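Attaching a single structure in structure tokens format; questions to follow.
Only one protein chain is missing; all other protein chains are in place.
Right after this comes chain A.
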Amino acid sequence: MPSIIPLATFTPSCNARAWLTSPHPHLPIVATACSDKTVRIYSLQNFQQQSTISGGHKRSIRSCAWKPNSLGESVLATGSFDASAGIWRRYEEGAGRGKINNETDFTSGLAGGDTEGKDDEDEDEWRFAVILDGHDSEIKSLAFSPMSPLLATCSRDKSVWIWEELDDDNFETVAVLQDHEGDVKCVAWHPDEQLLASASYDDNVRLWREDVDDWACCALLTGHGGTVWWVEFEGMEQVGKIRGGNATSEEQKRLVEERKNAGPRLMSCSDDHSIRLWRRLPKERADGPAQSKLPSIWKSRDFEEEWVEEARLPAVHERPVYAASWSRKTGRVASTGSDGKIVVYEERWKGADGSDDVSMADASSTGPDDTAQKQQASTAEISLTEWVVVAEVDNAHDVFEVNHVIWAPRADKGKGADDEEVLISTGDDGEVRVWRFEP
């Protein structure tokens, strides 16, 4: 039986609620946003606190995000209930251990040239670089684009802001998006396109793109029966991959092809206890009937996208689901929320031979594989696959709510395979816990 096994708790933990933990894009460290107005940087190698960021915000830090592809320097953005976002920088020496030591001397020399008397102590210092003011109330989430120098922030003021970093520390507002009718709880970028997703207190998800010169909403995803707490895109590497083997039948091959055309799917988690997956309908198909019916003149037809609900993950959570993480390495999903559970799911071909050893899925796979597959071929192609619960842990943070869970590369001594991952959960008890997933 696959299981989720406790590996470590980062020390020292925060004395108040911790909201979210973000793994560094390439170093074995994570940043935890805490309600005590600090961010704690912990090591994934020894599970100790490495540094803290404090003094920049007047209220809870709700969220933090690492800038991708920042060489020689780590850049962290923080979003706070004080309505501002902060940008923090730190040279990367000391962050990477072991072999990188040679390079450490080199960069540290350079750094020393800039400010006088730079010593080891200063290297660990986080420098407050810039504050982004503009939102009217609490910032809930923020995310750097993996594609371009863009940062998205969102707030209880119902807006999403997109900031462009023109050069270091010079941020310009390029868009203020105000279509949501309630707090915007979460923003997430598409891994391969300039496409932004936002989740809201108005129970909807919106997608945003740049149309000629202006950013605008290109899709509205409705259906959730409560606040949408989290959105996240699937990793590029996982598009069209389904656990339990390659596509064999014609239908399966066609499904994989369609997924590759549509690109990464979107996942949303809600107060309604559900986790839903959405997929983009390919343009060719959407064009056909729509084009003839209503020629749209005021906006380019290509701009709007059609996204449909593709699947719901098995309903395991008994209370609001606050976060879920889609593994870039395995395509598995981990979720958590108010009920304190962490649940891991995976997608499989229906009727695949792997289903024998999974008790959760056995109901649908009683017949011989052939028959099962023929039956599914007559329904929508999407039912070729199914999501099953593969592991679950209760009371992950004692009796407290768990606010966030995310996959990260494993980096401690016990690491086995190169691509082994851990789960990191962040709770109301102020603790950040590390879990092993054993398939």
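Descriptive notes on the structure:
Note that a contact is a pair of C-beta atoms (placed from the backbone, for glycine too) under 8 Å apart; a residue touches a chain by one contact, two chains touch by 3 or more; residues count from 1.
Rule of thumb we're sticking to: contacts and distances are computed from a predicted model.
Note on the omitted subunit: UniProt lists it as "MIP18 family-like domain-containing protein", one of the names in "GID complex catalytic subunit 2", "MIP18 family-like domain-containing protein", "Elongator complex protein 6" or "V-type proton ATPase subunit D". Here one chain is not drawn; of A:E92, A:D271 or A:E346, the residue touching it is A:D271. Touch with the chain omitted from the figure is made, among A:D36, A:D179, A:D211 or A:E258, by A:D36. Screening A:S74, A:T227, A:Q252 or A:S325 against the full complex identifies A:T227 as the residue touching the chain left out. Residue in contact with the omitted chain (choice from A:H24, A:R40, A:R62 or A:R259): A:R62. Among A:K67, A:K140 or A:R209, the one in contact with the hidden chain is A:K140.
Residues of chain A in touch with the missing chain: 15-17, 35-38, 59-60, 62, 81, 137-138, 140, 156, 183, 185, 201, 227, 271, 318-319, 338-340, 394-395, 398-401, 428-430.
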